[in-house]
Structure formats: structure tokens, C-alpha cells
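As you look at this complex, bear in mind that one protein chain is not there, while each of the others sits in place.
The first chain written gets the first letter, and so on, giving A, B and C; residue counts start at 1 in each chain.
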Amino acid sequence: MAVAMNMNWKEDQEVIEIIKRIKEPFKMTNRAFKAEDTCVTVDGRSIGNGHFGIIAGPCSVESRSQIVDVAKAIELSGANFLRGGAFKPRTSPYDFQGLRSEGLALLRAAKKATGLPIVTEVMAVKTLEDHADDIDIIQIGARNMQNFDLLKAAGQLRKPVLLKRGMSATIEEFLMAAEYILSEGNDQVILCERGIRTFEKYTRNTLDLSAIPVIKRYSHLPIIIDPSHATGDSRYVESMALAAVAAGADGLMIEVHNNPETALSDGKQSLTPVQFNAVMEKVTQLAKIMGKTVG
Amino acid sequence: MAVAMNMNWKEDQEVIEIIKRIKEPFKMTNRAFKAEDTCVTVDGRSIGNGHFGIIAGPCSVESRSQIVDVAKAIELSGANFLRGGAFKPRTSPYDFQGLRSEGLALLRAAKKATGLPIVTEVMAVKTLEDHADDIDIIQIGARNMQNFDLLKAAGQLRKPVLLKRGMSATIEEFLMAAEYILSEGNDQVILCERGIRTFEKYTRNTLDLSAIPVIKRYSHLPIIIDPSHATGDSRYVESMALAAVAAGADGLMIEVHNNPETALSDGKQSLTPVQFNAVMEKVTQLAKIMGKTVG
Amino acid sequence: MAVAMNMNWKEDQEVIEIIKRIKEPFKMTNRAFKAEDTCVTVDGRSIGNGHFGIIAGPCSVESRSQIVDVAKAIELSGANFLRGGAFKPRTSPYDFQGLRSEGLALLRAAKKATGLPIVTEVMAVKTLEDHADDIDIIQIGARNMQNFDLLKAAGQLRKPVLLKRGMSATIEEFLMAAEYILSEGNDQVILCERGIRTFEKYTRNTLDLSAIPVIKRYSHLPIIIDPSHATGDSRYVESMALAAVAAGADGLMIEVHNNPETALSDGKQSLTPVQFNAVMEKVTQLAKIMGKTVG
Partner (left out) sequence: MAVAMNMNWKEDQEVIEIIKRIKEPFKMTNRAFKAEDTCVTVDGRSIGNGHFGIIAGPCSVESRSQIVDVAKAIELSGANFLRGGAFKPRTSPYDFQGLRSEGLALLRAAKKATGLPIVTEVMAVKTLEDHADDIDIIQIGARNMQNFDLLKAAGQLRKPVLLKRGMSATIEEFLMAAEYILSEGNDQVILCERGIRTFEKYTRNTLDLSAIPVIKRYSHLPIIIDPSHATGDSRYVESMALAAVAAGADGLMIEVHNNPETALSDGKQSLTPVQFNAVMEKVTQLAKIMGKTVG
């Protein structure tokens, strides 16, 4: 049977029986397969099953002082994880492509200074092979949501994967992409909605917050929201961050830059550390009201 | 000049000067034209400028007992306004088209029983001419957002208009549609986001909550959210209602039916009175935390 | 039964039986209801069932010399019908709204000079009541595709209706809108695809030419294409006009202006008479190869 052929744990006949009874095409990702919420934990910091996680940091790692300063600032404001791009997917081959392995080293330095686990995007199987050990949570970006070789490779790791929804992926396709990772044996997956492509032009993408209750209904995986990429405008981040908390999200991913005006990428959507601190106060208060543990 | 030609109040030269300096195509709708938030008030109940309004009721008026019972129930739960369709826009000419003037009479009866002002959709200029006096807030539906003759006729009334965003209208087009009403002299306009059309299929439309901060930035008009039509599924209404409050909305429009399973239209997305009461408790609590006056 | 209630010809029990057996929600519009292609004829000029019709003219009627000159030019190039907007749907209330009844009079003058029947948009039931006699083919625009009162009023006329697809209407909704007209007793309906709203920005809309074979399969009504509004750019009109012919369309609607650079609306997408003549030569040749009668 097709399902069994692709599972690493074919010894478990009972599991296969459950899977065959699930009517949706996503099986191990399905709440019918596992009723309780999945909680992803790194270094004692958790996302999911009542734990609200906050990932913050710059779009791109640009220099030691930039990433260390931002890491210290967001840690003070209560963020749990540090994000920063070392390998950057850019529409143009002529745009800044990231500091690559040098960027990873700077992220390690920032982790050393703050204790914050690192979330960074990986675009290629080769990068996973070379650098997975230096990363705490592997991010797979929207453009690679259906890069099935990369999904399978990430599924063979035993470390958390943050999977972003493709810009025109349906929720079903999103869960099927997660299924590629789980079916290889890695169930430490965090889903991230970051805006879908529509006709609207006042925001860069359209943030689909209704994905939160839909995914909560169909899947046990944690779902977090990236209001920065979704809106493309720092002025709308607070409003969408609070809405995400109220809608039931398990966390947020927010861009913070110590000097947005000089950022090498996505400056327009980045908060300053001071702005981020203000957002965090409200987010934390609201998350507690919603019954979540923050941090 | 084109602007002057279309304004009823051309005597005011200063206003024209302000309008000419506004760079966006929407002028009187613009926050640059009027800095303070607009508040729409009917019978002492307000929406906007710190007042959070709740409009609830069935998709269609079906019978006297149905509309009166629902009106009493939502009034007990704290709703401020009663909605109910008498003239129904239906994709099929063979579907139930509404009770029309009989439906309006039933809405009046429900108002008499509860004191709740009536919000109901009008699809034609003729209906406005015949029945505007029987309606407290004129609703213009998504399909008629660019029915310019209807917008102009509503602009010539001196009573509130609830304007729904078209299903593929940009925010700019939405504000331009409101401009048609304001430019005729009626500034009592409430905007309503009700989901836009995208490729996603797990929800009927995609609720664009980012429209809230965008509209708050560009316009002084109140903006409310209809989570029922947006998601098309009663199971997602609470989550999206709370998200709307947190995002800064000025109110909600929620479908409630005393027996959703037998509803003549849109039963799947209607809350029961009991479910509505539970949502209202959370919405009211959150709205107060957001600094809004409810009711 | 619902169907019967909405039909003017309820005497025919057999028809109702056919309708009840059609599984799609559109009934009288359905090819299962009427197998042979519908042909719409005005003054001996036909569209549909092998007849390829060409409607051309300016976006807006601007002056006597403009509309008469354009009419003469397009008639020489082989167009069968003259289009020209008198009542203009404009996103902004401050934009040119059309010459209205004066525009209709100018269209009559152009018809007198050339013999070309007139196609013009009507946005309101009142306009139909006042002016239907002056128009040969009533155009209902994309923004009014679900203005059901207007559709019903057009259905009660006994003259052809050109119905444009709404900018985010599915093909099923498009056929249901036509059904409103047919169910009132008027089966002289021409469908017109004019581009749908997508994320793409290099064209104003995305022309959905696959609507041609889909509509040919499901409906007997003629389907024509408007490459001018779809692309919004005169440089792409020839390519899309030829594609429409090859795909099996029953006609074209093309904007032609004697001086596009000074046009009061949509100049960028208008062909000059010389450009139109060149397009017509190729279109005519290709339509004949496709087995159609032109003119």
C-alpha cells in the first residue's frame, strides 16, 4: 500500500490502520491521528499546546554588532527565539543573497550572548547536510513549501522545522507539505502563516488569520503568524499580532531591526527594538488572557 | 473642476481646497480631510470613535416568531442592532428571494419588541424610495458595492449606510465607493469587511483583517467585521470575532438563527442564540480591554 | 415549485420537466435545455451559431464628431456593431460620468450615419425604463453582473442583452446571472468575458480564454471576448483578439478611439482606426478559417 511504502515505521500496523481511516489526504498531520496539541520544545522554550512562542530578529544577518544587538534587545523584551536570515531567497539574482556560513557563525555568537535558540531559513538539501547542526529550528520558506526533496531531507532530521505556507498554497496543500516531513519520521513541525497572494495592493500579502481556527480543527501542529511579511508594513504589525493572539495562534514571528532604514532587506516592515518592546507588552498581556503561557 | 461639480456643498471653498491637496483619490472619506474618528449613532446606540457596535440576527427574515425570538435573544446577550434580510441577493433566480415588504414589517415588529434598530440590505434605488423610512441602517451588499446609482441614492438620504466590501474590491475601491455616498452629502457611513475571494477553499472567503489597520490609517470611517459571511462556517466565527476586536475593529456583524439547520439561507454559518451568547461574553470582555465602550 | 414561480411561461409543463432534470444550477442557460447554439440578431447582423460579430467603438461617447468619425471608420473596417458609453461606471465620483442622454442622442446620430446598431451600457433600472428604446443591445457591465434587479428588468425586455462577466465571478455565477435574464423570458443574451481579477500586474486583468470552451460545453449562449478591458493595453489587443477567434469565440468587443491620447477614459487600451483596420484583416481571415461567417 502506498502509505506504508513511504513510512519509516512500517512495523506499526495499528498506526497504518488509523491512517487508512482518516478521510483527509493528510494523515499523520491530522488531529484524527493525534488528538492532543503538539508542543515543540528547544532548550526549554516551547511553542504549542498552551505555550506561546515569540520569534524575532532581522530579515537578514548583516554584521556581528547588528545581530548581537538585536538579539539582546528582543531577549529583554521577552522573545524566546532569534530569527535571522543567512541564506536569503531573493527574487533577483543581483540582490543581497545573505552572508551564508558567515551569517550562521554570527547567529551562533548572538545565541552565545543571549541564550536564544536560532531559527534560520535553509533553501537547499546541501545546506542542511553542511549546517543543520548549527541551527536550532530549520525554517523552510514559502517559496520552498513544495520543494519536496528539501521537505524529505528535513523530515529525516531530528530537530524542529518551521514550515511557512506557500504564497498561493491552500491550507490542504500546506498540511500535505507538513505531511512530507512527518511521514519521514520528524513530528517536530511548526506551521507559519505569512500571508497569501491576492489582488489587494495596500498590503504586500493578505494575512489569512482564518487559517488559525481551520488548522486548529484539522491538525495537532502548532500554528504561528508572521505579521511582518504578511503586511509588509511595520505600521500594521501590532494590529495583526494582537489579532493573531486573539484568534488562537501559538506564536508570532516578527521582524526587528536596530536600524530599519538601512536594512539590506525588508526594512519597511521591520520594527525597531523600542516598537517591538511596546508590541510585546500588549501581546504578552493578551496571550495570558487567552490562557497561554508566554516564554 | 471635477470635484466641485459633484459636491452638493460647493459653497464651501475651504473644503474644496483641502480636498485638492489630498493625494489619495478618496477625499471626504480620507483621514486627511477629517482627523477625528466618525461615530454613527442611531437611537442612542453608536458605532465608531471608541464605541463598539454589535449587529446580529438571521441571514433572512423568515417568520414573525423567528425574527422576534432571535431579536429578543441577541438583545439579552448585548447586541445593539438587529440584522435580517428582507430583500435577498441570491446567485440563483430559483432560490428564496426574501419576504420583501412583508419582511420589513416583521423587522418593525421585532424592533417594537426589543428596541433594537434595524439593519437590512437594499438592492435597488426603487426600494430605497419606497422603504427607506422603515429601515434604521441601510445595508449595501458586497455585490452592489459598485452599483453607483444605488450609492448615489443612499448618499442623498440622511440616515446611516452600512457598506460592505465587494468580494474582489481593493481597499482603495472600497473607500472610493464610500466616497460616492459622502460626496452626495451623507457622512453616516459604516464600512464592513466580509471576506475577499481567493483560491482558498476551506473557508468561503478569506477574511482580510489587515483591512482594519489600513482603513484606520487612511480613513475616519468606522470599520466593522462580518466573520459569518467571511468564513461561511459557524465553527470559525468566535475566533475571527475575537481577532477583529483585537485588530481594532469598531464592531461586528454576526449571523444568529434560532434553528440554523432549517434556515432558508446560510444556516451553516449561523450561530445559535446560546453560541452567540458565549461569543458575546468573550467579545465584550476583549473590547473593554481594547479600550472600547460596548453597547 | 421554485422554478415555476419564476418563469413567465409556466404554461409549459414539459419545459419544467426538462429543467428539473438538469443537474447544474443554471437551467434555461444550459445546453442540456437547448442543444443548438443561440444566435442573436439585430438589423440582420448576427452573433452566435456560426456568426462572428464585431462590436467596436470608444469607451465613452465624447462628442458628435468623435462618435460619428469612429463609427464610419470601424464600419469601413468591417465591424457590425457600434459601442460607446453614455452612462459610465467610474470608480471615482469625481471622474467623467458620461454624457448620459445626450450621449445616447449622439449614438443615434452615429447609427444614422452608418447603419451600425448600438451597444451601450445601462447601470440602472430607471435608465432602462427611460431609454431602452434608443438602444439596440443593452450592455450590463462587470460591476453589475449581480445587480439582480437590473438583470430581472433586462429579462423583461424583448431586446438583446450583452452581459459582461464580473471581475471575480466564477463561470457558474456568470451563467447564473444570465439565468436571471432568461428566466424572465428574454433569451437574447450574449455573454462577454473581459478579464478576471488576479495578482498579475503587467495586464489590467487576466483574460480567461478558457472560459470559451467551458461555456461552449455548458451553455448554448454566444460568448464574445473584450481584449481591450482585459489587457488594458492596446499593444496586447491583436494577440488576444486572434487567440479568442482561435479558441472558438463568437465575437469580439474592441475599443477604438480616433485620438486615444486625448480620450476621456481608457485611452491607453484603445486602438486607433488604422490599428483596428489591421487587426480586423487578420481577425476576419482567421474567423473564416475557423468556419465562421463574419458580418
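By definition in this document, a residue touches a chain if its C-beta (ideal position, glycine included) is under 8 Å from a C-beta of that chain, and two chains touch if they have at least 3 such contacts.
Given the structure is predicted, the values throughout are model-derived calculations rather than measurements.
Asker: Which of these, A:Met123, A:Ala246 or A:Leu271, touches the one chain of the complex that we don't see?
Answerer: A:Met123
Asker: Using the touch definition from the top, which of A:Arg143, A:Lys159, A:Arg235 or A:Lys268 touches the missing chain?
Answerer: Answer from the full complex: A:Arg143 touches the omitted chain.
Asker: Against the chain that's been left off, what residues of chain C make contact? List them.
Answerer: Touch set of chain C with respect to the missing chain: 168, 170-172, 196, 198-203, 206-210, 212-214, 216-217, 230-231, 235-236, 238-240, 242-248, 286, 289.
Asker: In terms of residues, what is the contact footprint of the unshown chain on chain B?
Answerer: Against the missing chain, chain B presents residues 197-199.
Asker: For chain A, which residues lie in contact with the unshown chain of the complex?
Answerer: 2-3, 6, 25, 27, 89-96, 123-126, 143-144, 146-149, 152, 167-168, 173, 176, 179-180, 183, 197
One rule holds for everything that comes next: only the chains that are shown with their structure count from here on.
Asker: Could you classify the chain B-chain C contact as same or different, where same means more than half of all interface residue numbers appear on both copies?
Answerer: same
Asker: Return the distance between the CA-based centres of chain A and chain C, expressed in whole Å.
Answerer: 48
Asker: If you average the Cα atoms of chain A and of chain B to get two centres, how far apart are those centres in Å?
Answerer: Distance between chain centres, rounded to whole Å: 35 Å.
Asker: Between chain B and chain C, what is the gap in Å from one C-alpha centre to the other?
Answerer: Chain centres of chain B and chain C, defined by C-alpha means, are spaced 33 Å apart.
Asker: Residues of chain C that contact two or more other chains, please.
Answerer: 197, in rising order.
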